[in-house]
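Provided herewith is a single structure, encoded as structure tokens, for subsequent inquiry.
All protein chains of the complex are present and in place, except for one that has been dropped.
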Amino acid sequence: MVDKKGLKVATIGGGSSYTPEIIEGFIKRHDELPVKELYLVDIEEGKWKLDIVGNLAKRMVEEAGIDMEIHLTLDRREAIKDADFVTTQFRVGLLDARIRDEKIPLQYDCIGQETTGAGGMAKALRTIPVILDIAKDMEELAPDAWLINFTNPSGIITETVSKYTDINVLGLCNVPIVMEKMTAEILDADADKLRMDFVGLNHLVWGRAAYLNGENKISEVLDELATGNFKDVENVPDYEWGKEFLQSLGMLPCPYHRYYYLTDLMLQEEIEAAKNEGTRGEVVKGLEASLFELYKNEDLKEKPEELEERGGQYYSDAACDLISAIYNDKGTLHYVNVKNNGAVNCLPEDSVIERTSLIAKNGATPLNVDPLPPQVKGLLQVVNEYETLTIEAGVHGDYGAAVQALTIHPLVESSVVKDLLDDIIEKNINYLPQFNK
Amino acid sequence: MVDKKGLKVATIGGGSSYTPEIIEGFIKRHDELPVKELYLVDIEEGKWKLDIVGNLAKRMVEEAGIDMEIHLTLDRREAIKDADFVTTQFRVGLLDARIRDEKIPLQYDCIGQETTGAGGMAKALRTIPVILDIAKDMEELAPDAWLINFTNPSGIITETVSKYTDINVLGLCNVPIVMEKMTAEILDADADKLRMDFVGLNHLVWGRAAYLNGENKISEVLDELATGNFKDVENVPDYEWGKEFLQSLGMLPCPYHRYYYLTDLMLQEEIEAAKNEGTRGEVVKGLEASLFELYKNEDLKEKPEELEERGGQYYSDAACDLISAIYNDKGTLHYVNVKNNGAVNCLPEDSVIERTSLIAKNGATPLNVDPLPPQVKGLLQVVNEYETLTIEAGVHGDYGAAVQALTIHPLVESSVVKDLLDDIIEKNINYLPQFNK
Amino acid sequence: MVDKKGLKVATIGGGSSYTPEIIEGFIKRHDELPVKELYLVDIEEGKWKLDIVGNLAKRMVEEAGIDMEIHLTLDRREAIKDADFVTTQFRVGLLDARIRDEKIPLQYDCIGQETTGAGGMAKALRTIPVILDIAKDMEELAPDAWLINFTNPSGIITETVSKYTDINVLGLCNVPIVMEKMTAEILDADADKLRMDFVGLNHLVWGRAAYLNGENKISEVLDELATGNFKDVENVPDYEWGKEFLQSLGMLPCPYHRYYYLTDLMLQEEIEAAKNEGTRGEVVKGLEASLFELYKNEDLKEKPEELEERGGQYYSDAACDLISAIYNDKGTLHYVNVKNNGAVNCLPEDSVIERTSLIAKNGATPLNVDPLPPQVKGLLQVVNEYETLTIEAGVHGDYGAAVQALTIHPLVESSVVKDLLDDIIEKNINYLPQFNK
Partner (left out) sequence: MVDKKGLKVATIGGGSSYTPEIIEGFIKRHDELPVKELYLVDIEEGKWKLDIVGNLAKRMVEEAGIDMEIHLTLDRREAIKDADFVTTQFRVGLLDARIRDEKIPLQYDCIGQETTGAGGMAKALRTIPVILDIAKDMEELAPDAWLINFTNPSGIITETVSKYTDINVLGLCNVPIVMEKMTAEILDADADKLRMDFVGLNHLVWGRAAYLNGENKISEVLDELATGNFKDVENVPDYEWGKEFLQSLGMLPCPYHRYYYLTDLMLQEEIEAAKNEGTRGEVVKGLEASLFELYKNEDLKEKPEELEERGGQYYSDAACDLISAIYNDKGTLHYVNVKNNGAVNCLPEDSVIERTSLIAKNGATPLNVDPLPPQVKGLLQVVNEYETLTIEAGVHGDYGAAVQALTIHPLVESSVVKDLLDDIIEKNINYLPQFNK
């Protein structure tokens, strides 16, 4: 990291409705994390959003009275050049692609979700060529910078960069923090007093322990969770986990585990939703439109409360805290997607895991993971191999790898794999250069 | 092995309709495998079958003019005492239990099959207490004898004995041999000229290579298989595997892989069959009745051809060849269920795998397995952990382990696990002492 | 841990000359670590030392004006009962045994050292029966207490407790801290600003990284170390490490690595020393006599400066900081001996490693270790297997395991193993109940 007067950060997908979150995050931490230049980058199709949200960002910074320059640009290379941190929050194909990720699998009676199952694979296939381009730019223009990836499926995207480039990369997700906040709520405790042991893959992460004043309260948390009185993330429907199930699982499942542990219920709910209020993507599309209307208001000089309905709570906390821990060499614990390197013995060394890790200027060191119980190990392993195959399919345009990935994925009905995959490729072909040759 | 004039073999479940197969096997090999005493053991409920098939056995031996005594007994301990080999082909709860294993899961829209999925677990839970009793008898009465297990789910039962007793045990299944014969047919070659590399778990085994005169023909075999012109075992319905699927899989799937790779098609076919001709168990029940009618015929002095429709082809070849290879210290290759011990690196050392192994007097040494590709590894790992959990449930009556086992099993809809499991336990409670306390 | 008004600590081997160190440590930290009762335990032969040092301890506490009761006792069980922490700093056979550990191997032209090689094994064999007795007392009288072991060979003793008892145990050594201080000195930096990555076994630990403000300075440290201008621990002679050697090693060796990397030089130096000033044990015996003379002085109310010559610098810091981190659930990094559990992939899961670990009320979680380079891996693995064999010999009195342990140990000439071992057993037979049967 070049030691300059201040930090340069490039945010790819800067026109996102989430951007005020991260702006707020940088403003709040400006003392310890002096971001001098923030480049918000987007593509031509997103220029109108970039303008709106970028101007809000400028007003927020001005209101805060701090020394941070906001640059709006469509020139990614200009933004990346000499950056200290590059954050990614772009969505290839915009919300329409997400809606397709949700709707196509439903036609085959499979879970339609943009980060996991068939929809998650579609998103991965679209995103992989772009993230590799970004990493290539970084290798040339900012080889020592950190890539902090938020783009979903965050684990797969991070693993792709880790396997195929030389860039320093960490993946982030707000799910562990959301789980931690919920656990604190259940225990009626301050989240800061809680130390959680997370292990798994992105969107397939378990809370193995919840230490409150050094005592592991996980069994108590699971019992309370079984009452159904607590909810976690906004954009995943609620279901009660049975007490027997949770206690024999022995760990806190993440919200996305619902898709695995309650597959048919979730599928029925998705089918219902698609018929009525629309898929989550369709709902978000409406929310986004309203948000951008709000953002246009020249009098708005702070993150509007309405953004919270959008999902992605604690997003800015996760990202800014992580960046600050690296920049300030803090040696604090964060929940990140990081190369396994043997931390989880039953997964390959080059897989990327989601894990409580020590963060410092030299990056992330995962805490070692004691051998996992079979119920967690089995599911973790099969989904990890799905991810491995998806990355091969995404990087090399390997159709067979994609077939096999969907075949072993627990959320895809094996009988429909070929038809479903062909449908996904056809509908996304403009975003799939690796298959378009 | 005590060196006596001849061998003593005890066959638990001797009243099975399969018994003429194994009798024929021992007769054919009498020169190299001099079985002097064969104890056919059954329980009170099976006495009528034992009498019928036992008398046929006696006639077969007499006709062959060899020196082998057939003993029919309900006293298992008498049969086991000082035996050299104990073979198990019993079915706890008889065919009615099998029919339940097929029908209960169907009510929850899950595959109903007696060796895999929810039905396989039910069979495992019923069988584990009995096999442990048998092994306990062996530890006392024939501690150096070999237990050759055919009772399904053969891998799980073998692993239970391997983990919880000191008995020498190998598990057997005719599936690899059936696959080998089919491969020979596809290649228009003599099966003896073929050397196959099998790896996996029982009923989840892949043919990784098919060496004909030293050349690996597996890709050619997969292409031919994709034409749909070949069929394998009788008791699994036929489907065409797609060419893309097979070539990207890169290995020959076993017949039971249909349940995993074509889940919904198989489920629909099972539902149809249950409505019309009945489940496989119901069909077999009819076949068995006819067989026993045949067996009663005092003029019948050899294995009747009709037995072949029953399934279980090559069963006696597999068993007798294995026993002879041990007895004669042959050092030949066989396909057996054996403790992994690191042969498959991505599975625990104490799991039992199905693998091409060198068989000699000292038992089975699996050929080492090169690292497996992700599509095979992922499915193998999750099913292996299901098996681990099932054994814990079966041995300790651990309800939570059973919940988790079904939850991660690819053939069980996760939303129905608790109801399905409670139904299985209730309907099988007389055979589940470990849960009946 | 029972929540009482204050903590109860039992120190086994309380008559040690080191005791004023730990007393000072508890006094300094009394605010954050309110030790209410400190039991100093010793055996009959050590009573005179216990009285002298115990009375000094009482004067130190009185002088400090804190509320801590010092109890002197020969009744170990009274001391352990309901203790929160048990620390062990005893030496079975006292300094005379140490001197034997140094002198016997020298007669066979082997390194004579009380913690490694043949001498280390002798000490392990004497200590293992005693530590198992202590652990048994703890299982009965203080099952939730933490055993903080300082008794050498600290890694082997900790591993014995970890493998054969249910007690919470961590091993400690001042070597990593000494290395850290030396590194800080080399870098002309504040040790608090340094974050070191230690990995290995006790007395065979490497500093893999030295992060100063987040930058890894290890290569710079190795170059400086090669100048020979820096020394580390008092009780290990000094030698210059060659620059090529250190840079190709790529890690900071610990002082005891001299025995491995400069075996013959160290052996010659030991032989010289034995002839002249005496072995280290003999020198220490003299130092101890003087120390106890000093301790007798009723006017002495603090740790005398002369204790520093004794070795064991930072001993109290390591122990008290660790205990405080557990008690206060700090979540800070410490260098401890802890069950591997997969942190170092190339060692067995049940081995005890020395590793930078996160310490909290629930114990130690090692940071995961990236795959090690061959030069470190090879030496680490062979010494680890020596330790495994030594523990088997120590626990079960397995003579063959002892033979094999010495045979593979890099510091023992293989041709002399049997004679050397017989000599060790004969001379130590009163302390080796496991071989005395």
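Should a chain be cited, it is by its letter among A, B and C, assigned in written order, with residues numbered from 1 in that chain.
Heads up, the rule we're going with is that contacts are C-beta pairs under 8 Å (C-beta built on N, C-alpha and C of every residue); 3 or more make two chains touch, one makes a residue touch a chain.
Remember, it's a predicted structure, so these values are computed and weren't measured experimentally.
Interchain touches from the omitted chain, evaluated on the whole complex, reach B, C.
Considering the whole complex, the residue from C:297, C:414 or C:430 that touches the absent chain is C:414. The residue touching the chain not shown here, chosen from C:164, C:245 or C:292, is C:245.
In the complete assembly, the contact with the undisplayed chain comes from B:215, out of B:96, B:166, B:215 or B:240.
Of the residues in chain C, those that touch the hidden partner chain are 242, 244-245, 247-249, 260-265, 346, 374-375, 377-379, 381-386, 388-389, 392, 399-401, 403-405, 407-408, 410, 413-418. By the touch definition given at the top, chain B reaches the unshown chain through residues 195, 209, 211, 213-216, 326, 329, 331, 333, 341-343, 345, 349, 358, 360-362, 365-371.
The rule is simple: only the chains that are shown with their structure count from here on.
Ranked by how close its mean Cα position lies to the mean of all protein Cα atoms, the top chain is A.
A rotation of 180° superposes the C-alpha trace of chain A on that of chain B, rounded to the nearest 5.
Here chain A and chain C face each other with the same set of residues for the most part; over half of the interface numbers are shared between them. Chain B and chain C have centres, each the mean of its CA atoms, that are 55 Å apart.
Distance between chain A and chain C, defined via averaged C-alpha coordinates, is recorded as 45 Å. Shown for chain A are the residues in touch with two or more other chains, of which there are none.
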